[in-house]
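Removed from the display is one protein chain of the complex; every other protein chain stays in position.
Order as written gives the chain letters A, B and C; numbering starts at 1 within each chain.
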Amino acid sequence: MINKVVADAPEAIHDITDGAVLLLGGFGLCGIPEAAIQALIFRDLKQLTCISNNAGVDDFGIGLLLKKRMIRKLIASYVGENAEFEKQFVAGDLELELIPQGTLAERIRAGGAGIPAFFTPTGIGSDVAKGKEIREFDGRLFLLERWIKADFALIKAWKGDTAGNLIYRGTARNFNPLMAAAGKITIAEVEELVPAGELDPNHIHTPGIYVQRIFQGEAYEKRIENVTVSA
Amino acid sequence: MINKVVADAPEAIHDITDGAVLLLGGFGLCGIPEAAIQALIFRDLKQLTCISNNAGVDDFGIGLLLKKRMIRKLIASYVGENAEFEKQFVAGDLELELIPQGTLAERIRAGGAGIPAFFTPTGIGSDVAKGKEIREFDGRLFLLERWIKADFALIKAWKGDTAGNLIYRGTARNFNPLMAAAGKITIAEVEELVPAGELDPNHIHTPGIYVQRIFQGEAYEKRIENVTVSA
Amino acid sequence: MLSKTQIARRIAKEIKNGQYINLGIGIPTLVANYIPDHLQVVLQSENGLLGIGPFPKSADTDPDLVNAGKETISMVKGSSLFDSAEAFAMIRGGHIDMAILGALEVSENGDISNWKISSGLIKGVGGALDLVASEARLFVAMHHCHKDGSSKLLKECKLPLTGIKCVHKIFTDLGIFSILPEGGFKLLERAPGVTLDEIRDKTAGKLVIKGEIPEMESFD
Partner (left out) sequence: MLSKTQIARRIAKEIKNGQYINLGIGIPTLVANYIPDHLQVVLQSENGLLGIGPFPKSADTDPDLVNAGKETISMVKGSSLFDSAEAFAMIRGGHIDMAILGALEVSENGDISNWKISSGLIKGVGGALDLVASEARLFVAMHHCHKDGSSKLLKECKLPLTGIKCVHKIFTDLGIFSILPEGGFKLLERAPGVTLDEIRDKTAGKLVIKGEIPEMESFD
């Protein structure tokens, strides 16, 4: 097996440059690449395009990159939890592209799967359809959406092996597997890194072929956005 | 959880009618719905359209349906292992549509995922592209392919639970998960049926939502097409 | 007039055995608490779970297990986990039977607007566009009026649309309405103590009242 292990987050992200296009896994704060984001904020990068379902909160997740003004453009489905984002957007410092969540997921999946464009019913009749080709199939209207690919995908898994195979846990899976396949360089961070052969091949969610670099992160905070409990 | 259990194969397939369009899981003889096929041959059905990667061999798998002349049209990627097929085709009794294997997989995946059409590079320059829309994206040519859906999907898994959740084993997974989502009625047979809650939610390959009926098959032959061993 | 909880309880009565359901944020989330025990239904969370259970005990909260509102949740027996592409394949592919969403506006021909907006910024579209474009039966749960008293049941939506001609029924604090094929809010039931005049007064779009309109059973 091909060994994909790098020492740590700084090494994994060392060649990300100004203006790079990044995919960042996670849903809200669940399943985000904490270590890679922490390493990024220590680098003086500018003009990044970040593609992620959400924008994090003000002091965690992608919010940290926003605070350092490293992001020029954000492509997301929902940014409601981040006041810093709103401030920069209203000031005109930040570009935003809102994409329906399912379309965002499918466009990224298409990028990884070599499908340059596909038709979807999502967005018909809404502003999302503006300027897009609309076509009828089997009596319903669909619009054409393009693939999304990126220079780097920063993703987070639960367990990984030295060959880059990944297993996620719970709903922390979300966008991570799709993004793994759509990054030219995919950087995976895991809570537990094991030798190739220790993960059951039948349980692997992301085959190692999609992962170029893997490392074990440290001291995951895994902050919960909304703690809700029953009595 | 919704209980999807039916008694056996005959009950599971009781409402398949003449002229039905069927998806059948498996690759060669690996991971095929043995019990459902056995039950089908006891019914006097005609004019079936069968969509499957292969045509089985003469005396096993889809070959059994061919022998009983139940199939009017076969949609597959490779039919080379079946002499009965060739005989009926040459006699003009059978229609064949050959689809590149990856396109077949993606069209079925599209059917389950609500994507009516997508562009793919596969087939450009070949007969496969004839009559299809060709379009350039990012400097390369792609052709437009449509989704595939069916009245029934007959699939086979290793373990399943009463809620229809499925886990496959080894390369017997192949087309089964895609077909599960593309059948209006999906009938899953498993080697071991367990109560809902016994399978780890993180290990499930096919969520139960795609499965309408599930049963535990008996005495699986699991014939090997080519036994190859090393000394 | 119904409370949010009562709207949720009333919607819960509409749920049928065997359904796969997606519940949106807000009042729809509350519906989960009132689904009758004898029904076998499965709740989907579009961030990757089928089989949402109740909120966990305090000691059992798990950062790797949240719903689409980013709230900690639990799983039920028979749950399954998957990625976001699979979650929306289920929605777009017609596998989810029913979606219950909040809304800012609904038009008399069944259009819906439910995008959040502040400072002139649309805060996001989330998964609602995918749900309304799917084949799921779409129920809307919302207050009948905005805080300023203006109606949310309009002739045409003023906000950006989430979907067109997709709403099946609307459940508000004042009553239940279906959308007529030819357009119009057809009043099906009144909330306890709410008069037809009040509903007429607070519905800006075309309201259709035919025959006797039953009053809902009251909630304890």
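Worth pointing out:
Just so it is clear, a contact is a pair of C-beta atoms (placed from the backbone, for glycine too) under 8 Å apart; a residue touches a chain by one contact, two chains touch by 3 or more.
Predicted, not measured: the structure shown is a model, and the values here were computed from it.
Within the whole complex, touches from the chain that is not shown fall on A, B. From the options B:13, B:30, B:117 or B:214, the residue with contact to the unseen chain in the full assembly is B:30.
Set against the missing chain, the residues A:10, A:80 or A:114 yield one that touches it, A:114.
Residues touching the missing chain, restricted to chain A, are 1-3, 111-115, 161-163, 165, 181, 195-197, 201-202, 204, 207-210 (touch as defined at the top). Counting the whole complex, the residues of chain B in touch with the unshown chain are 27-31, 53-54, 76-81, 86, 89-90, 96, 98-103, 105-106, 108-109, 120-128, 158, 168-178, 205, 222-230.
Throughout what follows, only the chains that are shown with their structure count from here on.
Ranking every chain by how far its Cα centroid lies from the centroid of chain C, the top place goes to B.
Rounded to whole angstrom, the centroid-to-centroid distance between chain A and chain C, based on C-alpha atoms, equals 28 Å.
Annotation: 33 Å between the Cα-based centres of chain A and chain B. Among all residues of chain A, those that touch two or more other chains are 106, 120-121, 168-170. Chain C has residues 49, 81-82, 85, 88-89, 91-92, 134 in contact with two or more other chains.
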